Each structure stands twice: as C-alpha cells, then as structure tokens.
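Left out: one protein chain. Kept in place: all the others.
This part shows chain A:
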Amino acid sequence: MSIHAAEAAKDDASYAAQEEAHGIEPRRVGDVVMEMKNITLRFGGVTAIKDISFDVREHEIRAIIGPNGAGKSSMLNVINGFYHPQEGEIWFRGEKRGPMRPHEIAHQGIARTFQNIALFKGMSTLDNIMTGRMTLMKSNFWQHTFWKGGAEREEVEHRRRVEEIIDFLEIQAIRKTPVGRLPYGLQKRVELGRALAAEPKLLLLDEPMAGMNVEEKEDMCRFILDVNDEFGTTICLIEHDMGVVMDIADRVVVLDYGRKIGDGTPDEVRSNQDVIDAYLGVSHD
C-alpha cells in the first residue's frame, strides 16, 4: 500500500471515529438515481471514454477519480449534456434520457460546478446564487417584466431561500460583492452555492478542491459533507486528490485512459492492484 493510501486509511478511520463520537447516523443511501450504461465518447479519432458503466445512488457521495486525461471531466460533461456520447445509455430517475441540451438537463434537476470556476463575474454573489434558482421560477416573461401575477411574491420567496444558502455557506459578508473580485476559495464556495440553489436531484462537482490550500480544502470538505447530510443531496464529484476522496466518498469509480479500472468503496478501491498501478505507475512488460 502506498504511503498516500495509508495516510488516507488513517484519516478515514479517524473520520469514522469522529462520526461515532458525535452520534451521527450513517448516511441513508437509497435507490439508484442515475445509471450510465456502456458510455463511449469519441472526439474524432480519440476515444475519451470507452465503454464505461456505473451508477449513482440516492443520497450518496459518489466520486470519480483518475490521473490526468483519464476522462473524468468528459464523463461529467456527458452527464450534464455538454457532450453527447456516441454509444451507451443514460438512465436518470428511472427513465432513459434522450438527446437533451444542457439547459434542459438543468431543468431535470442536475446542477454542476466547474473545474475552472464559471461564475458570472460581473454579478454580485447574491445575483449569482439567484440565477441558480432560474429553473424553479415559474412566472412568465410578461408577469415578471411588469412585476405582476405573483412575480413579486415569487422573487421574495426565492430570495429567502438564497439567503439561507448564503448563511449555510458562511458568505454573508460578500453578498453584494461582484464575484470577480473575490479570492479563489470564496469563488469556489459561491459556485457551490449557485448549484445548491437549484435544489438539485444530482449535484455534480468538478474538482471542488482543485487549487485550494489546506484550510480551504478542509472547509470545502465540510461543506460537501454538510450538504449531503442536511439536504440529503446526491453528489457525484471528480477529484484529483486521492486522500480527500477516500475521506468523503461512499463509493468511488476509478478511470484510467478512458477505461474503468475500479469501482467500489474507498477500501475496496484502495486495495485494487490496477488502481495502485495506475496511480504509482508500473512498467507494463
């Protein structure tokens, strides 16, 4: 076992102990909410994802890990509709999903964050998170243009929910600040807030901890666990940092060169020889 993995195992154990000490019930993992069946994605001659299947269960934290260029981000983009796989089926909430555009998928209840933060930089934190509720607002163009037909009540109601999310993420102080001016760690947090605001059935996080320092990482881990715990949100996340993933994920999919080389609980994955090889590198002779 690698040093890294050993460390992760120690962290994992300490986390479990902590959980026990605080009397937190184990997470209630439910039915399969999304299933990817034999997904293959090609860009011209390059196969980014090759025949990959896995599922995500309700209320769980599902991680996708793998070295650079393993196809993790492509997989997330397939789930959220930026890419359309050439082969395979996607089942979401018991129904096979036809070819859909990203904004339609957002309306189905899949929200996401991006690896290189994609916030609306000129807009305030509040406005950014308000856009997250776009899919839940029902008033039509004329109603909200003239603030008639319950548009005002709707706005106030959504605003209240957004304030709750702002409290939850502890970003009250930057409510009115244009997000372009915020430091990196806070921007990541605002982006998480925007995704949360949609009250998603499935939350996709693309490297939520990338580029963060240790404290920011710890904060982010805490928020992800709290989101999962308090709102019961199903989370599918990509991470580079093995240690972090092993701490917070219920189940892990491991990709390498566009293929799936491991799938299971953190402990199972950790002891998988293929995974160890992919991460440490072995000579294939």
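Keep in mind that, in the parts below, contacts are C-beta pairs under 8 Å (C-beta built on N, C-alpha and C of every residue); 3 or more make two chains touch, one makes a residue touch a chain; residues count from 1.
The rule is short, and it goes like this: contacts and distances are computed from a predicted model.
Of the names listed as "Amino acid/amide ABC transporter membrane protein 1, HAAT family", "Succinate dehydrogenase subunit C", "Circularly permuted type 2 ATP-grasp protein" or "Phenylalanine--tRNA ligase beta subunit", the one that matches the UniProt record for the absent chain is "Amino acid/amide ABC transporter membrane protein 1, HAAT family". For the options A:57, A:93, A:107 or A:201, the residue in contact with the chain missing from this view is A:107. Within the full complex, the residue among A:139, A:177 or A:272 touching the omitted chain is A:139. If you put the missing chain back, the residues of chain A touching it would be 80, 82, 101-103, 106-107, 111-112, 114, 118-123, 127, 130-132, 134-135, 137, 139, 141, 144-145, 147, 151, 155, 194-195, 198.
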